[in-house]
Structures are given as structure tokens and as C-alpha cells.
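Inspection log for the structure reproduced underneath, given as C-alpha cells.
Note that this complex is displayed minus one protein chain, with the remaining chains in position.
Per-chain numbering from 1; labels A and B assigned in written order.
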Amino acid sequence: MTTFYFAVAVFLLFNLLAGLVRVHRGPTAADRMLSALLFGTTTVAVLLLLAEVMALPALRDVALLFVVLAAVIAVAFTRVPKHLGEDSE
Amino acid sequence: MTLLETLTVILVSVGGLFFLTGTIGLLRFPSSFSRLHALTKADNVGLGFIACGLALQAESVWVAMKILLVWGVALIAATVSAHLIARFTLRAAGGSRRTPP
Partner (left out) sequence: MTEWAFDALLAGGLLGLAWQIVASRVLFRSVVLFIVFGLLMAVTWARLHAPDLALAEAAIGAGITGALLLSAYRAFLSRRGTDPGPPPVFPRWAAVGVAALVGALVGGIGWVVVGLEPPEQTAGREALAHLAISGVENPVTAVLLNFRSIDTLSEVVVLFVAFLAARVVAQDLAHAGPGDWLRASRNEPVLVQPLIAFIAPMTVLAAGYLLWSGEHQPGGAFQAGAVLAALGVLLRLTGRLRPTSEPSLAERLSLVGGVVLFSAIGLAGAGVASAVLAYPEGWEYELILLVETALTIAIALPLVLLFSGSGGLRREVR
């Protein structure tokens, strides 16, 4: 089971790193923010897997903190003025 | 391998596949809105499958409930975040007059 959990965790981490291409490419600020939100969910899944495989129940608390506070960043993002939201070089 | 473990392996694997579809959607879909549509559903279903799979292996009912609580809160946070970002994108594209808040 340990190997299986770690294999899934590696798979999720790989997904996350592949998704960074979208952060790099953009094109709009919303796209970048959106990818960051996906990565938040991925991280929560990885932490839940690690809690099981490393026998560290406190990691579930970390996952809980991440999901409770996930919306703070989204709210902060909508405070970026809209006409300036499209960033250019 | 017991029945419970087999079930966990299946659920967690399906969850991983949903994350994969989410990532493919993020990379391949053409517009912001279609990407938003792909992500906010796929990754939360994926998290749900993984959470259910892990909850089956939990040592007590309380731990299982905590894992499912993580999923529940994630759903609420993702709903609001998706709404906020979609609204932001729509208004940035100039649709502010026609959209309800």
C-alpha cells in the first residue's frame, strides 16, 4: 500500500508541475490565478495521502487549514483592478 | 489484499485520473472560461474520490469524518473561488453591464 500511495502522490505532483506551464503562458491574470487554485486542491490531496503513508495525522490538519483558507487568496485576487488585470510584458 | 484495500486502490486511482483530466483541461482548453469549467469540477471530484478512498483506511470514524470534512470545505471554497474568478474574467472582458453581481 505504501508504494501505491507514494506512486499516486508522485503522479499528483507531476500533474502540478505540468500545470505550471499554464501559469507561465497565461495569457490573462485569471488563468494564472486559476491554476494556483487547482494546485491548492492537488496539494491537499497529496497531504492527505502523506498523512496516511507517513503516519502523521497532523498533516490532515494542514490539509484542513489549506481548504479553510483557500478562498482568502481568491477574494484578494478579485481586488486587483479589472482594467489592469491583463498584465503585459 | 483485503476487499477494503482493493476498494481504496480503485477509488484513489480514479481520483488520480480526475486530476489528470483537470490538468489536461488546464493545458489544452482554448479560453479562460472553458479552463475554469474543466478545473473546478474535475479536481474537486478527484479530491473527493481520494478522500473517500483514504477514509476507508482511517483508524477511527472521527478520522474518516475529518477527511470528508476537508473535502466538504474544499467544495465550498472552490465554488466561491470559481465564481469570483469567472466574474472577474467576465468583467475584465467588458461584460460588466449585463452581468448580475
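Heads up, the rule we're going with is that contacts are C-beta pairs under 8 Å (C-beta built on N, C-alpha and C of every residue); 3 or more make two chains touch, one makes a residue touch a chain.
These figures come from a predicted structure and were not determined experimentally.
A.B. asks: Just checking the interface: what residues of subunit A touch the absent partner chain?
C.D. replies: 3, 6-7, 9-10, 13-14, 16-17, 20, 23-24, 26, 29, 32-33, 35-36, 39-40, 43, 46-47, 50, 54, 56-59, 61-62, 64-66, 68-73, 75-81, 84, 87, 89
A.B. asks: Even though one chain is hidden, which residues of subunit B still touch it in the full complex?
C.D. replies: Listed in rising order, the touching residues are 73, 76-77, 79-80, 83-84, 87, 100-101.
Here is the rule we use: only the chains that are shown with their structure count from here on.
A.B. asks: Between subunit A and subunit B, what's the gap in Å when you average each chain's C-alpha atoms?
C.D. replies: So the centroids are 11 Å from each other.
A.B. asks: If we count contacts the way the header does, which residues on subunit B are in touch with subunit A in the complex?
C.D. replies: 5, 8-9, 12-13, 15-16, 19-20, 22-23, 26-27, 32, 35-36, 39-40, 43-44, 46-47, 50-51, 54, 57, 63, 66-67, 69-70, 73-74, 77-78, 80-82, 84-85, 87-89, 91-92, 96
A.B. asks: Quick one: in the complex, what on subunit A touches subunit B?
C.D. replies: Against subunit B, the touching part of subunit A is residues 1, 4-5, 8, 11-12, 15, 18-19, 21-22, 28, 30-31, 33-35, 37-38, 41-42, 44-45, 48-49, 52, 57, 60, 63-64, 67-68, 70-71, 73-75, 77-78, 80, 82-83, 85-86.
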